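Here is the structure we will look at, set down as structure tokens.
Note that one protein chain is taken out, while the other chains of the complex remain in position.
A and B are the chain letters, set down in written order, and residue numbers restart from 1 in every chain.
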Amino acid sequence: MSTVVVEPQSQPLAPQPTTPWKPTRKTQFAGAFSIAVVAIAAFAIVLLTGLAGIDGFGLTFLVVFLGATFVRTKRLNPKVRKDAMVGVAICAAAVLAFFPWMSIFVSVVVKGAKGLQPNFFIENMQLTTPDDELNMGGAAHAIVGSIMMVAIAAVITLPLGILSGVYLTEIRGRLTFLVRFVVQSMSGVPSIVAGLFIYTTFVNYTNSFSGLAGSLALAVLMLPTVARTAEEVMKLVPDDLRSASYALGARQWRTSLMVILPTVRSGLTTAGILGIARVIGETAPLLLTSLSNNSYVFNPMGGPIGSLPTYVFGLLQIGTENSINRAWTGSLVLMLLVLVLFLTARYFGGKDNR
Amino acid sequence: MSVVPSVEATPEPRELSVIYNRADRIFRRIVTSGALTSLILLGLIGTFLFVRSAQIFNDRGLRFITGSNWTAGSGDGVILDDFSIGPMLTGTILVSVIALIIAMPLAIGGALYIEFYAASRLRKLLSTLLDLAAAIPSLIFGLWGVVLFTSFGERWSILLNSRFGWVPFIKVQAEVFGRSPFVAGCVLASLITPIITSVSREVFSRTPRDLIDTCYALGSTRWGAIKTVVLPFGRSGVIGGAMLGLGRALGETVAVYLLLNIVFRYNFRILESEGGNIASLIALKFGEATEYELKALVAAGFVLFLLTLVVNMFAATIVEKSTRRK
Partner (left out) sequence: METLKQGEIKVVQDSQTSVTTVSASQTTATAVRGLETKNVHAWFGKHHVLSDVSLQFPERTVTGLIGPSGCGKSTFIRLLNRMHEFIPSAAMAGQVLQDGQDIYAPDVDAAAIRLKIGMVFQKPNPFPAMNIRENVLSGIKLAHLQVADHDAIVESCLTRAGLWKEVKDRLTATGGSLSGGQQQRLCIARSLAVEPSVLLMDEPCSALDPGSTLRIEETIKELAEKIAVVIVTHNMQQAARVSDFCAFFLTDGGPGYLVEADATKKLFTNPSDTRTADYVQGKFG
């Protein structure tokens, strides 16, 4: 056996990474071109047969695309053909699923922007009827009412939810299974049932509709969300942390308050924010507890109080052009509030891990 | 002197007890009271509703669920109180089932698309949009449904009726389309799709990577791998998600209230413009209800509560089982 060592003459350029499995520019262009062709064909068919609207076009497009895919894969393995057809179907399902939500996002912004004038945030509806022009009246009372009721609900729910979370993860007493089971089951309670519950108890007892009643109904809906999220973030705290604290001789209350809770501070904030986002748009429970109002009410026990959801709901039922426009604007403000809460929760949600 | 080793049996474990000092006892007491309060508050709902409606069940028994009238008495004995939720109960289930049937393929397809077909940047964007969609208040779905969707719903109903009008549950008596269980079901479907898609996607993403790799290593296509490994693996999680969506649909008030004419007649024709569900019944009748009628409404709420409770408990067990399997 001979052994030869061959020295390379000169170092060639270092090889560049390539991805030969990805579609080339040419195939990408061909793909885009064929989609355009299918779209034109679908459009032509729509014009000829009179299938109207965006849904008609969408359906025609899908059928033509499926047909084209079927023909294109004629020569290939049946499994590849099936894969291609199913791929089209799955994309279609995804488009169909997302379309309503995108439509909602777009229409809320487009239709609600019209009424987004300064008076919307400053005035209330005491002196204007819903059918008046958009530069009169506003939803300030509704915004104030919503914020007040949600704040009270949060003040009630957050401590209770966090305590439940602490109980389930730190103390784990005999009630653990029961508490967890009840919290889990109650997260599905219909919102109107929560309103009905508060109506038959609190409203009846105090003989009046009020903001506080509304807050209590919202609290009933918020509590399971906060408790579950709190338990989940506290479960994430590694046991090593607890062990280290106990090994240093710390008592349980110190461990929980000074070691565990600060660690999950962001997670608990997220729990609270998620709870708030859940109830801020709830209409049904408020219809039974706080009703609605056209002017400012600052006293939680001062009778019916306005809120963004009931404001929008009332306007919807009137149904004139201006009132519907107001409803869109109210919805826009509601969505913006939800978006802000959502993004804040995202921000806090990642902080614990940094 | 020999030492005989004594043969000892394995000793019994010692009993350990924990005694908390005063500060800890106070802490534990506070925390336990907090958890107990949550427990009582949530657990009381069922009890209160039942107590408040006991009279109705006493008076009417099973007729409350099977009868089909909702008449408030005139108080002077001329017209008697006659409250039953039959059509509303079937209406609740009908609309929710329609919504589920429409939502399931969309949700599963959407979840598969996000997890297995979308490029990574698109996937992140779509997940964010999905989470945001789950947070849209149902009121806004109602607004969108009434203002924007009804015309589409009408058009499809007319089309369905003209082609399939011979099928028993599709034909209509009155050719008025637009506020039917079908239209309400469509809007409800887009309401519940986010939650089902989220749960399905979550469970699909937990499919063991090496099972999927094995499929590819055997020369499978993407759909082959999905069909062979992902779908069987995710089946129970998807069903759990479907149950969650169903529970949400059963209890939905505002969207159905705005989109469905409440008519007290058993109706299984999905294109007919009448129906209703228990939640919207309560919202409708609540304002002017007499004392007795109120009790009937509470009884209706109690029935709804039980229905959603069963569905949600079922959902929770399934989702728990599927997530614990990892």
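Just so it is clear, contacts are C-beta pairs under 8 Å (C-beta built on N, C-alpha and C of every residue); 3 or more make two chains touch, one makes a residue touch a chain.
Given the structure is predicted, the values throughout are model-derived calculations rather than measurements.
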Going by the touch rule at the top, give the shown chains the omitted chain contacts. A, B
For the chain not shown, which residue from B:Q55, B:S68, B:S127 or B:T228 touches it across the whole complex? B:T228
Return the single residue from A:N77, A:Q126, A:S243 or A:T320 that touches the missing chain. A:N77
Across the whole complex, list the residues on subunit B that are touched by the chain not included here. 120, 208, 210-211, 213-221, 224-225, 228-229, 232-233
Provide the residue numbers of subunit A that touch the chain removed from this figure. 1-9, 11-12, 15-21, 24, 77-80
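Simple rule for what comes next: only the chains that are shown with their structure count from here on.
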For subunit A versus subunit B, what separation do you get between their C-alpha means, in angstrom? 17
Residue ranges of subunit A touching subunit B (in the complex, touch as defined): 52-53, 55, 79-80, 82-83, 86-87, 89-94, 96-98, 100-105, 107-108, 159-164, 166-168, 170-171, 173, 175, 178-179, 182-194, 196-197, 199-201, 220, 223-224, 227, 251-253, 256-257, 277-278, 280-284, 287-288, 309, 312-313, 316, 324, 327-328, 331, 334-335, 338-339, 342
Which part of subunit B faces subunit A closely enough to touch in the complex? 20-21, 23-24, 26-28, 30-39, 41-43, 45, 48-49, 52, 105-110, 112-114, 117, 126, 129, 131-133, 135-144, 146-149, 152, 155-156, 190, 193-194, 197, 220-224, 244, 247-248, 250-254, 258, 279, 282-283, 286, 297-298, 301, 304-305, 308-309, 311-313, 315-316
